[in-house]
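Only one protein chain is missing; all other protein chains are in place.
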Amino acid sequence: MSALFNFALAFAQLCFILAMCCAAARMMIGPRAQDRVLALDTLYINGLLTLLMLGMRTSTTIYFDIALLIALFGFVGSIALAKFLLRGEVVEP
Amino acid sequence: MKRIAWLLMIGLTLMWLLLTGSASPGNVLLGAALSVAMTLWFSAVRPLHPHLRRPRAALRLFWRVAADVLRSNYAVARIVLGLTAKRNVHAGFVDIPLAVRDPHALATLAAIVTSTPGTVWANLSPDNRVLTLHVLDLRDPQHMRDTIKHRYEDLLREIFE
Amino acid sequence: MSADMLPPWLLLPVSLLLIFGGLLTLLGSLGLLRMKTFYQRMHPPSMGNTMGAGCVLIASMLVSSGLAGRPVVHEVLIAVFIVTTSPITAMLLMGAAVHREASQREKREP
Amino acid sequence: MEAIIALAIGILTACGVWLLLRPRTFQVVIGLSLLSYAVNLFIFSTGRLRVDQPPIVGDAAVNAAQLADPVPQSLVLTAIVIGFATTALLLVVMIAVRGTTGTDHVDGQENEP
Amino acid sequence: MLLLPFAGSLCAAFLPSNARNREAWLAGAITLACTIFIAFQYPAVADGGVIRATWQWAPQLGLSVQLRLDGFAWLFALLISGIGTLVVMYARYYMSPADPVPRFFSFLLAFMGAMLGVVLSGNLVQMIVFWELTSFTSFMLIAYWYHLQVARRGALMALAVTAAGGLCLLAGVLMIGQVVGSYQLDDVLAAGEIIRAHRWYPAILVLVLLGAFTKSAQTPFHFWLPHAMSAPTPVSAYLHSATMVKAGVFLLARLWPVLSGTDLWFTLVCGAGLITLLLGAASALFQRDLKGILAYSTISHLGLITLLLGMNSPLALIAAVFHMMNHATFKATLFMAAGVVDHETGTRDLWRLGGLARVMPLTALLATVAAAAMAGVPLLNGFLSKEMFFAESIFAGQSMLVRVLLPTAATVAGMLSVAYSLRLVRQTFFGPLSTDLPRAPHEPIRWMLLPGALLVATCLLVGILPAVTIGPVLQTAAISLLHGQLPEYSLKLWHGFTLPLGMSVVALIGGALTYAWLRKREARTATNATRWRLLDGRHLFNVMMVAMIRSADRAVRSAYSRRLQPQLLVILAGTAALAYGIATRTPIRASSMPLTPPSASFALLWIVGAVCAISAAILAKFQRLAALILAGGAGLVVVLTFAWLSAPDLALTQLSVEVVTLVLLLLALRWMPRRVANLAYPHTPLTIRLRRARDLLLATVCGAGMATLAWLIMLRPSSSRIAPFFLDNALPLGGGHNVVNVILVDFRGFDTLGEITVVGVVAITVYKLLRRFRPAPESMTPKQLRSVEPVSTNTPDLNAVLPSGVMRVPAVLGRLLLPVAAVISVFFLLRGHNAPGGGFVGGLVLATAFIVQYMVSGTLWLESRMRIHPQYWISGGLLCAGGAGIAAWFVKRNFLTSLEWDAHLPMLGSVHLSSTLVFDLGVYLLVVGATTLILVALAHQSLRGHLQEAAS
Partner (left out) sequence: MNWLNHLPVLPIAIPLLAGALILLFQEQRRAIRIGIALVSTLLQLALAFAMLVLTTDAAPHFWSEGIGTYAIGGWPAPFGIVLVVDRLSALMLALNGVLALAVVVHSIARWDREGVYYHPLLQFLLLGLNGAFLTGDLFNLFVFFEILLAASYALLLHGGGAQRTKAALHFVIVNLVGAFAFLIGVAMLYSVLGTLNMADIAVRWGALADADRTVAATGAAILGVAFLIKAGSWPLNFWLPGAYAAASAPVAAAFAIATKVGVYAVLRLWSVMQTPAASFGEGWLFLLALATMLFGTLGILAARQLSRLIAFTVVLSSGTLLAAAGLGTPTMIAPALFYLVGSVMASGAFFMLAGMTERMRTTPTATSDPLQPWPTYNAFSVGEPPAPDAEVGIAIPAAMAFLGINFICCVLLVTGLPPLPGFIAKMALVAAAIDAPASVGVSPWRAWTLVIVLLLGGLVGLIALARAGMRLFWSVTDRNTPRLRVVEAAPLAFLILASLALSAAAGPAMAYFQDTAADLNSPDAYVRAVLGTQTQVNP
């Protein structure tokens, strides 16, 4: 059973990383800025999940905090970019 | 005189307890103190507070949304995998007249819409009367409107207004 | 102790959840890669955001609860945060997309 | 693992150096941040690589040899922070130069061929 | 005694510039005092005695200040101070009221002091010190009338030449010091043989001679002297008669016992002297300028002295000394007379002057006598020394050639000197009275003539009764120079009909004839003069100067670039080459160490990273935003790597830094010019392609190098010596589970203190810089704002609870984030010691939350409701962290020692407090403050743009 668990861990991790690859590819080809922003957002979420995988593998909670931080602030970059695209400046008067 | 945001305080204290993962009295006290301090400190920049009328309705809404999320995930997965090749998928915008006004209700609606794959919040008219969604698989707009209005909006108004 | 000496009745659902979540997330990103227009691309990743993340979080919750021997639910926070923050991104992105499409269009035929 | 990290360092360095030699300030900034990634990884790698053994000691006495070397980690932390600060400074100087000279060339004037 | 002149010069410098009399009296008093003082030292030195006064200076360097007064020095000192007195007296009346006298007298005194220092110093290095001082002060004196360009040129020339000589001399002296082992004059004088035997002797000799020749204007270094004539006449009278130019020959005479006596010496010194003698005399003959004649005659006389010194015979030495004195006396007189003429008539042009004897007889008389002395007319001192010179020239040489050459040359020189003396006197004072003079000449006041008169009197005295007047003095000098063994010589007017007498007669007559013959072709002398001018080095010098500067400029431009890219190229390439060169000196064997098993996922992860990095590098030029996003992706991959390789703290920190940096870059990007694909070059020219290829090559090399280094390092087992200590003691001694954090706040907390200082400094720098920031006009409002969508370019209303438009709903969610993030940041801060986190991460979290608020609700709205005072946060953070360090002092612990308190609170259990927590709190505060300051200062720029728009 633990074999299944380990397989599941490895598999999920691989999935997430592959997902990151897709996102990176999208990020590279674009074609437009908003695509890249979206890809970055996705990249962050996948990174979060990868971290959770690591955490489960080592059965420690230390990676939880990193995941938490990504969940909390992974979007900041995205919205900053989006706002830049939308308004031309990140912070308006 | 602005009301104190009890909801926020409680939420923060809960969060603190979850984070630290211990419920010792000292910890509780510390968490509560922190929450109060932060709430008061930032009360100026959060001028309006939500107030839940019907918590039970909120619970109902939650289950409803969960179900929809499951369903739409399945649908979108099919689309991505191209299992719907026989039927051509056409995405499109749909305008939905809104009755709900409370900003938090709107925010919740936004969260719901966003977290159900297949629908994205595109635009809200400046007078918050018309909501524009982008739907991945738009079969008939009217059905979409009804879903939003009856499945979510009524409950939201029930909860927040 | 490490995670794989948890009782099987716990490990089985965990594994299934993991595999399922992994697949969903991968699908989502694939969709991001395969869809034609930007608006279509907006949708698939949210699968990862919701179900994928949800599954993995539940799994992780189970594991850590099993390890700790008591319910550990702080992964809920992550879910809450994701749900709270992703709308902002989505709205702004859509807004930006609409706006830029418009400006590009008017640039194309003034 | 070691090989991957080494390659990663190499690639990051190469990209950073290439951008560093470009004439536009923004390119230089991006290059410097890539280069700082490379350098951080390099410092980190001098502590050798350990998987899943973070230097967090439990109450029980641990075999120190198994845990990752904490010293490079603390060095990298300091390096990250300082790098962050200097990048911020560089950015601001960059836009100041852009504002005063009207160009984003690193020399403050276009002296291309 | 030596200090007196310097002190005088100092207080002279600060007298008001119109106080001529006071200045003059001061200077006169000082100089006179010196003279008398020196004069009274005579008995002590009369019979070879030496007065020494020594202070230790830097014994390790063999430096000591020693005043050493022997006969020769005494003689010179007397000369210097005596003539100094006269010159001061003369200058008092010469200088016009307009001139700023203080500078003049102060430098004059300083110069005199330096000169005295040269002659009195008993330590060669000390002598050089004063030597250079004379160069410098004379520079100031010559350039006294600095509004004249001529004066500046001449001064610079003099300075350059003499200073160069001085440096050569320095090198020579230092070599002597190496050879002898001491710089003390006595020791050096004692060590003559050693030096002459040493293999460095030629080098030493050449260097010393260079020094001496430049100073006393020997060919080919003579050219500076005539151009120094643009100085006020008293200066010329002083510098070129008694002092400055004599320093060189003084040095030669000083070191005569040490260096002389070899063929090399003979050839060099005699050669130089001979050439100078003839050349100077000849060109003196063709000068139009009164002072020009004197200058060249000085040169030629100096050549004569050098020539005498060059003949390796004691008698010649004595003759040289004798002639030094004589020359000093009559040349000073002549200069003064010239000065008088210049002063009274306003011109020094020989062709315009004439017949002044009628209007100023006394001056004429003095000048005539002095000139006669210069020409070597009997009954005058010049005659005696010249006789001795002739005599020596006969007996000096060994080889036949020299035997013939020297006397004839001497005679010719004599003739020439007679000729130009005649010319000088005749054309100035006799003949028809010239009419077209700028000023109506008349006899100057007596006081102006008195100095000259005194000197002429000395000439006569010495000339008529040498034995009684000059004899003993000369003897003293000679004794001190030759260490006693004195050759018998006689100072008599009449030696009987000897060859020297004949030579003088020939010289006299020949000179007269030459002059007469010259008169006839006066007209054509101009052309001749031009021919002579070729030998004058001024032109040469200027050309050299210009060429030097030009070439320097070119060299610098080639060895240096104001542009950045070459610099970076050099640095990187140099580093790479250096590392390669050293690393490949000995092959590094890859030691076999168990490697970490690779993982496919990790490889894939880094494929992502590589893709991001490379495409960022490619896109960074035209698609900045894309490059930014891609770099962010690479950053995320780095974060994951850290996490993967068990460095959670790094991952956390890197992550939060990533986010903040991204926002920063965006804020800055708004001010950058839009870049569109390059229009200037439809196809990139070859040069650029080559440059790109070069850069690519370098980049690849650097990357490969870094990769190899990392690989090699990771292949060898870890040899860390301090890590185990940290791992073992973090919990027992540091009181924390998270070793990294314990290192950061406790073991190596000092680093962290410094690091946060850097952050704070940078933050206030950013603010300081942006205060003066003026954005480029075209980027004042971004194009999106100018475009279709109605957005709030005008200031938003501050009472609205929610922003209007797109930001309405996001604002609701975003504001919810602030308190949450605040609590989380405190969480990170508090638990940092035991698990990943810490003050830095916490601070960044809070700062990010702040900036999110700025994003969702706008600057004005936010700041109208909530004030953040970042600089107080910064300062508070520093004080907090520093205070946590200092607190340890009060319990007698070292700086930054961690202190713990365990408090037991009722019903709360024990509370564990530690000073490291306070320290971390400081970090937290500072990071919050600094980051917010940076971000907000940037964010305010756009606000500023709006304000300026509103203003305009």
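In order of appearance the chains are A, B, C, D and E, and numbering begins at 1 in each one.
Going forward, a contact is a pair of C-beta atoms (placed from the backbone, for glycine too) under 8 Å apart; a residue touches a chain by one contact, two chains touch by 3 or more.
As the structure is a computational prediction, the values presented were derived from the model and not from experiment.
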Contacting the left-out chain in the complete assembly, out of D:Ile5, D:Ile30 or D:Met94: D:Met94
Residue touching the undisplayed chain, where the options are E:Ile549, E:Ala693 or E:Leu913: E:Ile549
Touching residues on subunit D - with respect to the absent chain: 20, 25, 28, 32, 35-36, 39, 42-43, 46, 71-72, 75, 78-79, 82, 85-86, 89-90, 93-94, 96-97, 100-101, 106-108
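We adopt the following convention: only the chains that are shown with their structure count from here on.
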Given subunit B and subunit C, the chains that contact each of them: E
Common touching chains of subunit D and subunit A: E
Longest centre-to-centre distance from subunit E, chain (CA-based): B
Centre-of-Cα separation between subunit D and subunit C, whole angstrom: 29
Distance from the mean Cα position of subunit E to that of subunit B, given in whole angstrom: 74
Sites on subunit B at which at least two other chains make contact: 15, 19, 107, 110-111, 121, 123
Of all residues in subunit C, the ones touching two or more other chains: 28, 30, 42, 49, 74, 77, 84-88, 91-92, 95, 99
Every chain pair in contact, whichever chains are involved: A-C, A-D, A-E, B-C, B-E, C-E, D-E
Complex contacts: residues of subunit E adjacent to subunit C: 784, 787-789, 806, 809-810, 813-814, 816-817, 856
Residues of subunit A touching subunit D in the complex: 54, 57-58, 60, 62
Residues of subunit E touching subunit D in the complex: 562-565, 568-569, 572, 595-599, 602-603, 606, 609-610, 613-614, 616-617, 620-621, 624, 627-628, 631, 634-635, 638, 641-642, 644-650, 653-654, 657, 660-661, 664-665, 668-669, 671-673, 675, 680, 685, 687-688, 695-696, 698-700, 702-711, 713-715, 717-718, 720, 722-724, 726-728, 730-731, 737-740, 743-744, 748, 751-752, 755-756, 758-759, 762-763, 765-766, 769-770, 772-776, 834-836, 840, 930, 934, 937-938, 941
